[in-house]
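Let me begin by presenting the structure, written as structure tokens, before commenting on it.
Here the complex is missing one protein chain, while the rest keep their positions.
In order of appearance the chains are A and B, and numbering begins at 1 in each one.
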Amino acid sequence: MLRPIGNFFSKNRNYIPVLATAFLALAAYGIGAYFFVGMRNPQVFFNLFRNSSFLLISGIGMTLVILTGGIDLSVSGVVALTTVTSAVLLREGWNPWGVILLVLAMGMTLGTIMGSFIVYLKVQPFIATLAGMWFARGMCFFISDNVVAIDDRIFQILGKTKILIPGLTELAIKQGNPAPYISIPVVVAFALLIIVIYVAHYTRLGRTIYAIGGNEGRNEQSARLMGLPVERTKMFVYTFNGFCSALAGLSFSLFVASGHGLYASGFELDVIASVVMGGTMLTGGAGYVFGTFFGVLVLAVTQALIQFIGTLSSWWTKIVIGVLTLVFIGVQTILANRKEGRQVTHALSPVRYRQRIIAFGMAALALIGIVFFSRFGSASQTETTANASCEIKPFREAEVARLITEGAAIVYNRTAGPQCVDELFAIYPDGRVTGNDGVNSVEQKVDPVEVEQALVQISDEYQWFTDAIYGRYLTPCRQCFAHYVSISYQGQEKTVSQVDGTASMPAGYTLTLAVIRSLLPEINPAP
Amino acid sequence: MSLSLPNPNHIYSSRQARMSESDQIILAMEGINKAFPGVQALDDVSLTLKKGEILCLVGENGAGKSTLMKILTGVDKPDSGKITLDGKEIQAKSPQHAQSLGISTVYQEVNLCINLSVAENILLGREPYKLGRIDWAKMNKLASAALHDLLGVDIDVTKPLGSYTVAIQQMVAITRALYIESAKILILDEPTSSLDVNETEQLFKVMRKLKNEGVGIIFITHFLGQVYDVSDRITVLRNGKLVGTYETSAITRVSLISKMIGRNLAEFDEMSKTKLESSKHIRQEALLQARGYGLTGAIQPFDLDLHVGEVVGLAGLLGSGRTEMASILFGSDKADSGSISMNGSLVLDYSPLGSIKRGVALCPEDRKAAGIVDDLTVRENIVLAMQANMGWFKYLSLPEQYEYAEKYIKLLNIATPSADQPVKNLSGGNQQKVILARWLAINPQILILDEPTRGIDVGTKAEIQKLVLSLAEEGKACIFISSELEEVLRTSHRIVVLREREKVAEYSGEVDENTIIHAFAGSEA
Partner (left out) sequence: MRKSTQRSFTWRSITQSRLFFPLVALSLILLFDFIFIPGFFSIENRGGNLHGSLIDIFRNGSTVMLLAIGMTLVIATGGVDLSVGATMAIAASVAGILMNPSALRNEVFFVTDPTYTFQPLWVVIVSALLISILCGAWNGVLVAYMRIQPMVATLILMISGRGIAQLITNGLRVQITYKPYAFIGQGWIILPFSLYIVAFLFILTWFLTRKTAIGMFIESVGINFRSSYFSGIDEKKIKLLVYTFCGFCAGIAGLVASSNVRTSDASNIGLTTELDAILAVVIGGTAMSGGRFSLLASMIGALVMQAITQSMYAIGVPAFALQAIKAVVVIFVILLFSEQVRNFVQRISTRKKEV
């Protein structure tokens, strides 16, 4: 009985990396569902697709580029440019469908330009697409500096429409649960996937793409000698990826309902990682488009797992993705060498095979190390968590506003933290500093010049009153403080609220806090 | 466009009728000249090919065969000359263009896509479509049929090409080339180098069938047996010049070889005098001893002794294993059987650096790929190996480097404006001298020279040959490899003959040329 399975695997050796990824994705989800009840909700599964539809769309285009042995780093720039352009044009009152067509055309144009650099000027894809990315991002800021919201009706419909899954709807209603749904971008992504799979495997164009990239790029010469239209095909691939990037950008803008030049930072790495994990080799010529689908799934599941675990921050995703990518490259090359070993290559094959095993081992070690480390890290976290399950007090917003009207220059309200404090400080231009924590209070005098200097620094150097400083409230982690800061200076007033330990805290804000704290007294004497 | 295979019977009869008329010439190349910097690759070469004939193009390394074929297939352009195909003058602008003109080529290295399936490779660019999508089932069937009918090969055409041996890949390449219906000429460049006897015989069957259909075939090979098996006429090139075209039935193997490797009696006498002198310096004890030393697939295990002050020549036709022998002696490839010892002690460190430290140097055959570092200057190229021997931190000061460079520029008469000239600007001969200088600089005990005079003008050739003898006189041991037998004879005290990757004979340097040629040819002379 095992024989047919074994035969299946040896016949379809090419599929092994893809199947491995698929298995990994589903297994990870399964494990997650076992540990976290929340993940058993089918909507969570479908949300994986909703949240990563733009990644999939971009991944599909990138797969074709990588299959020809090239690479496209510009995707994140085009995505950002698409979001900004659509947001601004919609704000100006353009027809939404016109906007959609325009940005798609824009993406294709950029792709064509980069493609011609690569094909006709013989520039390395790396450099050409890097320039493309910089250019696209730069263009974003020529269009708009700030985040622009999208409130166009059509876009909102496109973004928020729930598409029910046939078959599961009745089942859910029977169980008394809301029917699971996906969104339009997901449908678009799947449609694109099917079309591209068809092209890749059932058209001459697709086969030419595979032919060009094979054998680590050496095939390009062979393909030319075989009479294939190499140049035309490469141009197509980059143009198409431009289209996909723009489409992904549209999908992303529907998702966040806004546009900004800083969006999708580092996106290209996620896309490349998905493609690699989907079994496509960066050297080209080998890989399956639907493998990218599973690669995207792995990324999505990883993200979901980390969210559910909660104590690990989102940056863990990056480490996990990096390690997984390494492991996959190792597996890919071991398999590739097994095939090569059949031919006459003296002395190199067994050595390379050994090297690949070492690579695989290193990756496994790294993975184990990280898991161990995280256990160790989270263990100490759980210890302190047990001690500090206190109640986080809300911000005293009304009081802060009152103090500002009464003339305070800086009012600083700090809550949460290990002991769930609730401290409110006010600093006045004449040097008076007051503070209380609901129980005790304190008052102190500092040099007014210092206060003035601090205000100048906060306002000019740290740009408190510009859009560079923004607030974002998240539930603070057990050990983190939350702050609510209101500053009034030279007729300008601004209140920003942030939480410690998040990646979203602007540098200027942190520095402002440091300056403020240097002026504050202790309410309780330090332990 | 229907893709069925040509029906032999239908075409056979009409072609036969035409063939009985004056044997028509389908291809004529006249007065082809091609020069590369420093060397005349083709000098007034002419070639004719008749319809329905198999013409063998033979010649040793540097004879110009590949250059001529590159010109015919559109990879290069000739400096002058005319090419006429089927009555019309042509100049192929690119390989695709050549294909469309009716020139179909199977290259020496498999130029297919190994990541795609066999069927795809055969039909790439001409895949059958059904309802707007590739009909894989039909493609696989056509490919299978083609392989079976043409070459009698039955393999799973859905597997990737890369999962098969090079021999099978070659067969697929041949099938692809044969699949083009409108081919007027088929060029086969060393197609049998990876085929075994049965596969070769199968290929010949196909070639004969095509011949009967009126296709003209140019067959390039270095296996003389095959030349006699299948060809009608033979064109011999040597050093870029046409030696002649002969009817296969009218020339013996021995005389064919003589024409290929040629003889130049002029300097012969003078050199043999020098040789006699230097042989007095040969000592008895073996400097290097190889026992049962070999590498599977490259060279059969052999025994070899090398004495101080001796020049041993490795003689053999192309593909006989000379370079392979040299590379395992030097350590750039690791042998998998036997051992060598130097000065009595067993060698354990097989690597280029290890050999250099022991005093063994190899001047590789492929000057461009494995010899010169083209962007570096003459000075840097010369001191490179010496510096590698000294390690990272003991740096030869610049004045010292210039000293060495100047010394060898003078010694070897290297034509360069200065020691700071990038080596890529030098002519082939001078580049070769620079590499020689590099190896001389480390003062080796053993110097292995693989085709040191290839693609070099006559004057420099003689210089190098004289140099080799003088090195022996100084007490070094040399291994001298060349395709030109006369050279080997002129410079060697002893000659080792290789045939088909095996050492088959060893003679003293005074041996008669004919004996060696017979050894090349094997038992069937």
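Convention: contacts are C-beta pairs under 8 Å (C-beta built on N, C-alpha and C of every residue); 3 or more make two chains touch, one makes a residue touch a chain.
A quick note: this is a predicted structure, and the numbers were derived from the prediction, not measured.
Of the listed positions A:K162, A:R472 or A:R517, the one in contact with the omitted chain in the full complex is A:R517. Note that of A:V119, A:V148 or A:I272, the residue touching the chain absent from this view is A:I272.
Across the entire complex, the residue among A:T317, A:N413 or A:S459 in touch with the chain not shown is A:T317.
If you put the missing chain back, the residues of chain A touching it would be 71, 117, 121-124, 126-128, 130-135, 137-142, 145, 261, 265, 269, 272-273, 276, 282-283, 313, 315-323, 325-326, 329, 333, 352, 355-356, 358-359, 373, 377, 381, 384, 417-418, 477-481, 500-501, 503, 505, 507, 510-511, 513-514, 517-518. For chain B, the residues in touch with the chain missing from this view are 332, 352-353, 355-356, 362, 364, 369-376, 380, 384-385, 387-396, 415-417, 438.
In this section, only the chains that are shown with their structure count from here on.
Remark: chain B residues 95-96, 99, 107, 111-116, 120, 124-125, 127, 133-134, 136, 160, 162-166, 176, 295-298, 333-334, 336 touch chain A in the complex. The part of chain A that touches chain B in the complex is made up of residues 14, 198, 201-204, 207-208, 210-211, 213-215, 219, 221-228, 285-286, 339-340, 342-344, 346-347.
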